[in-house]
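Apart from one protein chain that is not included, each protein chain of the complex appears where it belongs.
Each chain carries a letter (A, B and C) given by its place in the written order, and its residues are counted from 1.
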Amino acid sequence: MDIKDIKALYRFLKTTDIVEFELEDSRGKVKMRLLQAAEGAPETRALPKPSEGGKKEETREELKSNLKTITSPMVGTFYRSSAPEAESFVEAGSEVKTGQVVCIIEAMKIMNEVESEYTGRVVAVLVENGQPVEYGEPLFNIEI
Amino acid sequence: MDIKDIKALYRFLKTTDIVEFELEDSRGKVKMRLLQAAEGAPETRALPKPSEGGKKEETREELKSNLKTITSPMVGTFYRSSAPEAESFVEAGSEVKTGQVVCIIEAMKIMNEVESEYTGRVVAVLVENGQPVEYGEPLFNIEI
Amino acid sequence: MFNKMLIANRGEIAVRVIRACRELGIKTVAVYSEADREGLHVKIADGAICIGPARSSESYLNISSIISSVEVVDADAVHPGYGFMAESAAFAEVCEKCGIRFIGPASSVIRLMGNKIQAKKEAEKARIPVMPWSGCALKDEKDAMEVSKKIGFPLIIKAASGGGGRGMKLVHTQAALGSAFHMAAMEALSAFGDGEVFMERYCERPRHIEIQIMADEHGNVVHLGERECSIQRRHQKIVEEAPSPAVDEKLRHRMGEASIRLAKAIGYTNVGTVEFLVDRQKNFHFMEMNTRVQVEHPVTELVTGVDVVKEQIKIAAGGKLPFRQGDIAMKGHSIECRINAEDPVNFIPSPGRITELRLPGGPGVRVDTAIYCNYTVPSHYDPLLAKLIVHAPTREAAIKKMAGALDEFHVGGIKTNMPLLREIMKDHEFIAGNTDIEFLSRFS
Partner (left out) sequence: MFNKMLIANRGEIAVRVIRACRELGIKTVAVYSEADREGLHVKIADGAICIGPARSSESYLNISSIISSVEVVDADAVHPGYGFMAESAAFAEVCEKCGIRFIGPASSVIRLMGNKIQAKKEAEKARIPVMPWSGCALKDEKDAMEVSKKIGFPLIIKAASGGGGRGMKLVHTQAALGSAFHMAAMEALSAFGDGEVFMERYCERPRHIEIQIMADEHGNVVHLGERECSIQRRHQKIVEEAPSPAVDEKLRHRMGEASIRLAKAIGYTNVGTVEFLVDRQKNFHFMEMNTRVQVEHPVTELVTGVDVVKEQIKIAAGGKLPFRQGDIAMKGHSIECRINAEDPVNFIPSPGRITELRLPGGPGVRVDTAIYCNYTVPSHYDPLLAKLIVHAPTREAAIKKMAGALDEFHVGGIKTNMPLLREIMKDHEFIAGNTDIEFLSRFS
């Protein structure tokens, strides 16, 4: 285990809330205690940061492996239902199945249905009806 | 695991907020507890480097605490003796005492005697007779 | 004037357009792919919108995504920069239909000039010299043989829908003609979706000299003099200058007048560039017209004092040109070097993180760039890192200034072509102004 490995390990730890760590493997054993857990934005975070101009937020909940996010596949306007007076496709709490339509993104006058990639329960609707969304913008959190 | 590895490790730790650290591998086992975490802890912080343009080198030997360096107190021309035909003040191997003249730096037509700050043995004369030197340039290594 | 402009591009040209808009009081929205989240254009625009993944075809070349972005952010105009959508007649046409002002000429004019056969015909109609050519698309191998007798060798086969040097075949003998014809047609079809090719006499070791024109929507057309762009590698320019050491006032006037004739003949509006090959006897021959702002526009800006991008936007907003031909003079000399993230010897791209950066500065030095220290150059797009442009009273002084600025310019972490550029600035032939489009292939 050389200094490079240790640095990489430290960088990883700083993306987490781990304050004590021990590892033992074929190469040896390492143990560290950190003064502080990572705050929202640790300096050495390797994940892409959201741009200053963009709206996309890192969803911390992604860290929990059973929480998934449905993101917008295109730029457009987000609609929760097929028509103004119609019911929403899903609400917080709804159960969804893979392939089920969860919303519509209007782009260039065309209504594009967005299907869930997961089977599970909607825990949050992240965008309000009628709001513009950019590519990759989180729309729903799904607990699987 | 030699002192170089340990130094590198310590330098790295001082850029982090790690306060306790233990490592055990094929080379052995090391354990450190630090009194203070680094402020701000910038992982990429670099130690001051010698400039590309300057001639001064970090003298590794300084690390050995019994090896000292006499540096030039001014910009000028380095002379090992008081006159072209005269004997050098010191040679490699000479014993010197604090206050003993070891060379002359000529600046603005004035001959400035440089005295040893140490009592010890000259182990190296680092500049050739008649060469220009800059402020702080190492002139002699002295073993005390 | 426009209220909000969507900048449908990335890198230094997006930054350049944002700067022009800001000075004109136009709000800006940058678009970016997922690979460009940290792009400087995203940081300095008033707003930004992610339009797709890293692949250009799904982001910067995605018409639906861009038009949708314009609608979502409620922009009234879109600037295509150069590359990507800049010469897409289809994109310009969608903009026209959606009531979005595309900053460029009419889609019909883009389409006309995009077809190199049509463009040559228009040039001939406007009495502009062209190299002897087939006059239309080659029907088949037999047709090619017939035409070659009239034109003579060496000749070159080009794609009607090509441009920028792609899909060209140089033919030295009749024996090689047949297979060259078939290969060219096949390549054209696969590269541009259009197998039409034509043939023209090959001009040996010409200079590449182009004329910047500006045409408003009120019938005024002015040229801003020439740019010398002969220093190219595989048809990619790397050093450009204005004026050209080969062009005197008389030749400038003739080439300028020819360019204006063409622009007027095709109803051109906005900024555009007419590219010529100039042979060693200083005869000029129409090559093609670029219906957009050029990478190398800054050299024209520095010698004429005209802000090409600002004028381009003002023209699109219906403004009249604020100058006449007589007001335009070239003052001093300007040189641009394109600094690319690539190995200076084998030209292999070198994307990655910029760990150190020192930009040159001082009097007469301009840097157009979207890089900064700790920025990671993505591998998905062209390797242009920065345009270094200098202006000095004479060509000799400009070369010295460029050499010094290149020496100061320091990029750590990735490779750049600066060692090559520094060599060019010291080259005797370059210093003497003896360049042609084969200069770089002779360069050791």
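Here is the rule we use: contacts are C-beta pairs under 8 Å (C-beta built on N, C-alpha and C of every residue); 3 or more make two chains touch, one makes a residue touch a chain.
What you are looking at is a predicted structure, and each value in this text was computed from that prediction instead of being measured.
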Counting the whole assembly, list the visible chains that the omitted chain makes contact with.
B, C
Using the touch definition from the top, which of C:Ala8, C:Val29 or C:Ile44 touches the missing chain?
C:Ile44
Given C:Met1, C:Ala54, C:Cys98 or C:Val367, the residue that touches the chain left out of view is C:Val367
Considering the whole complex rather than only what is displayed, give the residues of chain B touching the chain that is not shown.
42, 46, 48-54, 56, 74-77, 107-108, 132-137
Could you list which residues of chain C touch the chain missing from the display?
15-16, 19, 22-23, 40, 43-44, 298, 301-302, 305, 307, 356-359, 361-369, 372-374, 393, 397, 400-401, 404, 407-408
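One rule holds in what follows: only the chains that are shown with their structure count from here on.
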Taking CA centroids for every chain, report which one is farthest away from chain C.
B
Can you check how far apart chain B and chain C are, centre to centre, with Cα atoms defining each centre and the answer in Å?
55
Give, as an integer number of Å, the spacing between the C-alpha centres of chain C and chain A.
40
Multi-chain contact residues (two or more partners), chain A:
none
